[in-house]
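Attaching a single structure in structure tokens format; questions to follow.
The complex appears here minus one protein chain, its other protein chains still in place.
Note that the chains are named A and B in the order they appear, and that numbering of residues resets to 1 at the start of each chain.
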Amino acid sequence: MADIHQRPRHWHQWLLILAAFAAVIMLLVLPLLLIFFEAFDQGWAMVQQNLTSPDMIGAIKLTLVVAAITVPVNLAFGILLAWCVTRYEFRGRKLLSTLIDIPFAMSPVVAGLCYLVVYGAQSAVGNWFSGIGIQLMFALPGMVMVTVFVTCPYVARVLIPLMESQGQHEEEAAITLGASGWQAFWYVTLPKIRWALLYGVVLTNARAVGEFGAVSVVSGLIRGETLTLPLLVQMWNHDYNTVGAFTAAALLAAMALVTLLLKTVLEWSTELKNGQPEQDSP
Amino acid sequence: MPILRTQHTVLPGFTLSFALSVLFICLVILVPLSGLAIHVSQMSWAQYWAVITDPRSLASFRVTLLAAAGASLINAVVGMLLAWVLTRYRFPGRRLMDALVDLPFALPTAVAGLTLSALFAGNGWLGQWFEAAGIQVAYTPIGIMIAMSFTSLPFVVRAVQPVLEDLTPDVEEAAATLGATPMATFFTVILAQLLPALLTGTALAFTRSLGEYGAVIFIAGNMPFETEILSLLVNIRLDEFDYAAASALASVILIASLVMLFGIQLVQSRLTRRWKGH
Partner (left out) sequence: MSIRVEQIHKRFGDFTALSDINLDVQEGQLVGLLGPSGSGKTTLLRIIAGLEKADQGRVLFHGKDVTNLDVRKRRVGFVFQQYALFRHLTVADNVAFGLRMLPRNERPSRRDIRQQVTQLLELVQLDHLAGRYPAQLSGGQKQRVALARALALKPEVLLLDEPFGALDAKVRKELRRWLRRLHERIPVTSLFVTHDQEEAMEVSDQVVVMSQGRVEQMANPLTVYEQPASRFVFDFLGHINALKGLYDGQSWQSGDAHLRLTTEGACPNGELTLYLRPHEADLRREPSDSAHLPVTLGTRSVFGGTVTLELEPQGWAGDVLEVELSRDAWEHLNAQPGDRLFVHPRQLQTVTCNGNLGPRVTPA
């Protein structure tokens, strides 16, 4: 296929590019720079002090724990759902792949509220759990639950179109060659989707670490106990600890930059894979 | 033969993957949703109506809707511009720009809110220029709009980009050989083909903006009746332990976003079917 990227030739094409740069700089680059600028505004010592404060260390730990539970759960679920939706024809297939989009469309605050209503202390489920000594809401379990909710579409959304387009002839070929379903998945499907899988994990992780609205509803905002990094940003900002808030924000922004980097690299590697398509045409 | 592709019978594992997927979707998505529905249904219609027609609620609907609509419009234009420039031209910094477009998806919303509020504050890097021009951004609906357009910027770009890449130059060349000017070609040939993707992207951005919370509350100022968005009002009612009011308001956002979601999917499947000729 011919490359459609051309060097701009006319002045109005350059004008468009300039406008695009202006938009990107104003909307994206400046906000990003400002985070680091503000964080380091009072010098390195202040940053260090903020980074080593107990609140910060607690928030980092909690954030990592939430992400460490959420990502594997959604990875497993995403693969199962994608396999189910792309490998079989059944009634309700479309519905299933639409339902999975609901968390994308829903306000995180509403999501948090739903969980509060169903699993909170006043509900039957929440009551039963507190009876056996487990508090779901305003504690770690609730925060993990809403994070799982908010991030569950990512892996599936990345995998479904890919597995759909790859078709299942290779898996069928494996089956005719005597492979079991598990072997077909492990030796044929998995190698084909591994980059996409990693891509999904990166996206899931970024959202799990950064989720704010849903988590803020069910966290209860208990200092040193249920504050994740994004919640700490808000808490410190509220307390007029601007540098502290920006320091926490800078940590998250650094994570976002790593995410972008990984994402770009992964997109290139999948593009490279797709760049040598089957030469045959139907 | 298309008929055969839809028959997936030999691969094992259907029961397992189907059962687990359905179980997961029920536990994680459907049960909480229906919990909210049950909670709301316990209210009488009059109570429900009273909550959602409360002047403060109405004001927050208005603020949320207008800001989301404005943000979507900005995104339609800026997103289209970025997608066009990224797919059509080769220039230094293109790859970087392409990667940066996804920043709003990767950056936690609270961080975005924090930095945008500082950026557009009266003494901020950009805020001071707006101030000089007599426009206050932070703590006004304009600020809300900017925060919303930040978090939903990638939707339009990423929806339009692949379609634009698929539009091979030969269609434009064909239009040119038929005597169309570049402007006419853009509007009659390119924009017409991009329209479904542009609309989808804008609708997704709008849906996202309706529910945006983290980025907005930092910059909004959160004055009741003026810069208080619906999600925030839900949270305030929750803090007052008024679960009924919170649920009623939440149900409005929920219904709006579900309608948008299913609407988008319906339109999309219609259009793809028409364009692929099935």
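To be clear about the criterion, a contact is a pair of C-beta atoms (placed from the backbone, for glycine too) under 8 Å apart; a residue touches a chain by one contact, two chains touch by 3 or more.
Values in this document were obtained by computation on a predicted structure and should not be read as measured data.
Engineer: Per the definition of touch given earlier, which of A:6, A:122 or A:180 contacts the omitted chain?
Structural biologist: A:180
Engineer: Check the options B:10, B:135 or B:171 and report the residue that touches the missing chain.
Structural biologist: For the chain that is not drawn, the touching residue is B:10.
Engineer: Which residues does chain B use to touch the chain missing from this display?
Structural biologist: On the side of chain B, residues 1, 3-4, 6-7, 9-10 touch the unshown chain.
Engineer: Determine and list the chain A residues touching the chain excluded from the picture.
Structural biologist: Missing-chain contacts on chain A: residues 169-170, 172-180, 183, 187-188, 191-192, 276-282.
To be clear about the criterion, only the chains that are shown with their structure count from here on.
Engineer: Centroid from C-alpha atoms only, then distance chain A to chain B, rounded to Å. What do you get?
Structural biologist: 16
Engineer: Quick one: in the complex, what on chain B touches chain A?
Structural biologist: Answer in residue numbers: 5-14, 16-18, 20-22, 24-25, 28-33, 35-36, 39, 78, 81-82, 84-91, 93-95, 97-112, 114-116, 118-119, 124-126, 149-150, 153, 165, 168-169, 207, 210-214, 217-218, 230-232, 234-235, 238, 243, 246-247, 250, 253-254, 257-258, 260-262, 265.
Engineer: Contact residues on chain A for chain B in the complex?
Structural biologist: Those in contact with chain B are residues 1-2, 4-8, 13, 16-17, 19-21, 23-24, 26-32, 34-35, 38, 77, 80-81, 83-85, 87-90, 96, 98-111, 113-119, 122-123, 145, 148-149, 152, 167-168, 171-172, 175, 180-182, 184-185, 203, 206, 209-213, 216-217, 229-231, 233-234, 237, 242, 245-246, 249, 252-253, 256-257, 259-261, 263-264.
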